[in-house]
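As you look at this complex, bear in mind that one protein chain is not there, while each of the others sits in place.
Each chain gets a letter, A, B and C, in the order it is written, and its residues are counted from 1.
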Amino acid sequence: MRQVNVGLVGTGRIGKLHAQHLTYRIPEANLVAVADIALPAAQAVAGTCGITEAYSDYRRILDRLEIEAVVICSSTNTHARIIEEAAAAGKHIFCEKPLDLDLARIDQVLATVDQAGVKLQVGFNRRFDANFKRVHDLVAAGQIGAPHIVRITSRDPQPPPLEYVKVSGGIFLDMTIHDLDMARYLIHDDVTELYAAGGVMVDPAIGQAGDIDTAVITLRYAGGAIGSIDNSRKAVYGYDQRVEVFGSEGMITVANQKPDSAEWSTAQGVQSSLPLFFFIERYTESYIAEMRAFIDCILQDTTPAVTGVDGRIPVVMGYAAWKSYAENRPVRLSEIDPATGSFGETARSLLAIRGGERR
Amino acid sequence: MRQVNVGLVGTGRIGKLHAQHLTYRIPEANLVAVADIALPAAQAVAGTCGITEAYSDYRRILDRLEIEAVVICSSTNTHARIIEEAAAAGKHIFCEKPLDLDLARIDQVLATVDQAGVKLQVGFNRRFDANFKRVHDLVAAGQIGAPHIVRITSRDPQPPPLEYVKVSGGIFLDMTIHDLDMARYLIHDDVTELYAAGGVMVDPAIGQAGDIDTAVITLRYAGGAIGSIDNSRKAVYGYDQRVEVFGSEGMITVANQKPDSAEWSTAQGVQSSLPLFFFIERYTESYIAEMRAFIDCILQDTTPAVTGVDGRIPVVMGYAAWKSYAENRPVRLSEIDPATGSFGETARSLLAIRGGERR
Amino acid sequence: MRQVNVGLVGTGRIGKLHAQHLTYRIPEANLVAVADIALPAAQAVAGTCGITEAYSDYRRILDRLEIEAVVICSSTNTHARIIEEAAAAGKHIFCEKPLDLDLARIDQVLATVDQAGVKLQVGFNRRFDANFKRVHDLVAAGQIGAPHIVRITSRDPQPPPLEYVKVSGGIFLDMTIHDLDMARYLIHDDVTELYAAGGVMVDPAIGQAGDIDTAVITLRYAGGAIGSIDNSRKAVYGYDQRVEVFGSEGMITVANQKPDSAEWSTAQGVQSSLPLFFFIERYTESYIAEMRAFIDCILQDTTPAVTGVDGRIPVVMGYAAWKSYAENRPVRLSEIDPATGSFGETARSLLAIRGGERR
Partner (left out) sequence: MRQVNVGLVGTGRIGKLHAQHLTYRIPEANLVAVADIALPAAQAVAGTCGITEAYSDYRRILDRLEIEAVVICSSTNTHARIIEEAAAAGKHIFCEKPLDLDLARIDQVLATVDQAGVKLQVGFNRRFDANFKRVHDLVAAGQIGAPHIVRITSRDPQPPPLEYVKVSGGIFLDMTIHDLDMARYLIHDDVTELYAAGGVMVDPAIGQAGDIDTAVITLRYAGGAIGSIDNSRKAVYGYDQRVEVFGSEGMITVANQKPDSAEWSTAQGVQSSLPLFFFIERYTESYIAEMRAFIDCILQDTTPAVTGVDGRIPVVMGYAAWKSYAENRPVRLSEIDPATGSFGETARSLLAIRGGERR
């Protein structure tokens, strides 16, 4: 069996997960080195994975000729640079989302990757979840005819730390971005315009940090369908991840995933278990499947299942959502001009200004 | 047992249903006369209900002193006039929705009713459905804390006849109006602004008749919550009527109602029954319950469960939805000025103009 | 529309229900008289149903020539006599189950009915429940191939009064009898042998009254299939009524029926409503449907959906269950000899003797 030698950059929570999967769950992959600016973190993961190479400088991974592929799990602000260097070194690249928060920078990166002729897969892992994939496949097979309405419910069990909120790009670029990708994935169509309504309902501190915590986003697809995403930073009952596609010939839904199917009935009512708590529990298998797909696309020399363009578009959509929220009007994706770079700061300022009025 | 003598005007499909319920299902009511401009229709219903009085002129009902209450099921354009005459005759009034399509006219009618001191209940029957009532009650009891997101899915199994589409006020005033009422009912809060996206996806003839057949409407509530309604004129799998309320302490959902709970598993898959076909099957019990509530409010001398104002507001919301759709922007309910009367024609014209562009 | 004039005997809980259905829910029926040894009870029901004829002596119903059909809801020990007299008077007969607790007496009655040429329908209402009927129909349509295993769960929310327990024939003849009929109905096959295990788990007083309160009965069908019924006199979560048929090509199940489909999720868990409380709530529609079927079989001159023989066989099965329980061995139905009359007393004595040993 031919194996792909892999180096991994960034051994935080998600990096550690990928390292374990590459080592223990994907026979076709061979993790040979990990790097993290915090060397002890890299060493710990190396220990867990039974490998000897742990670096503080990711460039040492790029220097190793036998490494074919790099998995980038470092902080967002380092993604673009590492991708460019990895591409220059001829490595295939898996990068966690988002590629960057600056669209112009993303475009540079994609051009570089393109010229280098290496593969780039972006970490929209939910596409590999068995539930959503089933919806996608049934839609693609025409089981519900032409899609008319797409509904996505995506609610986290708890907000991220406020420090993260401040630098994350806000709910639309940090959390909704997964749903914006899902919206495209489920029915194979692009969104041309969106309208975002939202507010601060969970925690005023989130508002003070310049973000919102609750949102409903209406999407118009190029093909005529309409979508609706609803988000909350805090569902007390756990991670709420459901989708529904309605079309001319039927409807498909998927429910939340639970740790067990136990249902107990007493004089007080009928009870069942809460959904799996958060993304680590809920999406374990999808993380494995996306990494396997990455390794496979190298082995088979095929196009990655989630391309660089697939990574770019949800960032555009996230900005459109902020602009829509800030100006309280539908915004066409064509209004977001990459040449002007990130307009995030502007949006956040507008948001701050409009805060009182909108609530 | 004291009984309320009732006369019923309009013996079409829904009138016939109410007549049977008043006769056979509500012991406290005593249906004594029915009227319909088509006398044979009135006579047929009278026969079914074992009563002798069937008129072509509803005024003969108003003339009978022993009749305390009138149930109005005639066509929408007659509602306002019959309400006014019934109020003048001192009858309590149950009227099917909508009261009228002209807001100024509705305001006249409500003033007349108010002066006459009679009761007026509007036919938003879904409030009396056991499922939605349960959601309402659990929300009211604080089971999910403060409401953040309301989701309403409401899809008909098949479009109405095109002739009806042309005079109905369109999807927002004919079909969505029930959901606009539901939106208010579920969380006891008023909507201040809405944004309607939609299109013609089911049948081009509906578009040619000046209507749309698919819509997603975003609602902003006075209290800060956000709502989302999705509508389709045609769900091939049957009548799709679900709601969800998400809040700070939890979530409540209700599913579709089916004729049976049978589930059969074969080598091909696991199958279950389709939802009940349409409103007659799905909402039978709610029609009985709303009529019982009307009779009860007379017997107990209490405020009707659905007041004239409750009947007026969804009409305002329906117009706001048309305006929003036509102008593709969020519209505040305060923009709809009752003094100018119905602006429906304008909206429909705009719609016609924008048709090509929007699709 | 031709109507069948009906008289009803016995205005207890179930009699009152049938009276209301005959009056208000079945247009083809015309309830003209009711009788009860407690005249005020008969008068009360007559009042509710808007009829004038209320008797203490049921014979006055039999004397009225315009009455075509009699509905017998009096106590079990009067069934046989009233059926015989009604048959002699040429009336069609609907009789609540069981026909009698004495098999020889049942055989006399069936012979009398046969000679009189009148119709006799026995009150196994559950056959008319939409859920069970659906199972029956799908099985009959071959959807699951040849039946292999039948499972019936039937648990009451609370035990009957002890006074009733003492005269009821015990759990197998009072409660399980419905399931024994269901076992035959679901797969159109007869049971040839059964084995009953059981005990007193709910309330020792039930044991002291000579009965048991919990049982599992294994059935062997003539065609080779095996069935299993489980019963309890007390399910704290409400009326538990489910069936499952498994066969060579699939499986069909039905779930409990609930007052609403609400499901609410909080930090503590996901909750839903309890099943409908008891037979009055759960089987309302089936009571109407069985009565409609009775009226129809008169109007159409067809064989009743539940014949006298269908009423007899579950009594045989109930005795076989008692014998099996008492002797702790499988008992063939052919062992229950009608010529010896009811052996119930013997069985109960054996039961009393074995009580200590079995627990």
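Observations on the model:
Quick note on the criterion: a residue touches a chain if its C-beta (ideal position, glycine included) is under 8 Å from a C-beta of that chain, and two chains touch if they have at least 3 such contacts.
Quick caveat: nothing in here was measured; it's all calculated off a predicted structure.
The residue touching the chain not shown here, chosen from C:146, C:205, C:267 or C:309, is C:146. Interface note: of C:12, C:210 or C:330, the residue touching the hidden chain in the full complex is C:330.
Note that of A:78, A:208, A:273 or A:307, the residue touching the chain absent from this view is A:273. Checked against the full complex, the one of C:236, C:267 or C:280 touching the unshown chain is C:236. Although one chain is not drawn, its touching partners on subunit B can still be listed: residues 235-238, 265-267, 269-275.
Listed here are the subunit A residues that touch the chain not shown: 24-25, 27, 48, 130-131, 133-135, 138, 143-144, 249-257, 259-267, 273. The missing chain lies against subunit C, touching residues 146, 148-149, 151, 153, 155, 195, 197-199, 201-202, 214-216, 218, 220, 224-228, 230, 232, 234-237, 240, 246, 248-251, 328-330, 359.
Convention: only the chains that are shown with their structure count from here on.
The most distant chain from subunit C is A, comparing centres defined as mean Cα coordinates.
For the pair subunit A and subunit C, the distance between mean C-alpha positions equals 59 Å. Here the CA centre of subunit B is 41 Å from the CA centre of subunit C. Those residues of subunit C in touch with two or more other chains are numbered 265-267, 273.
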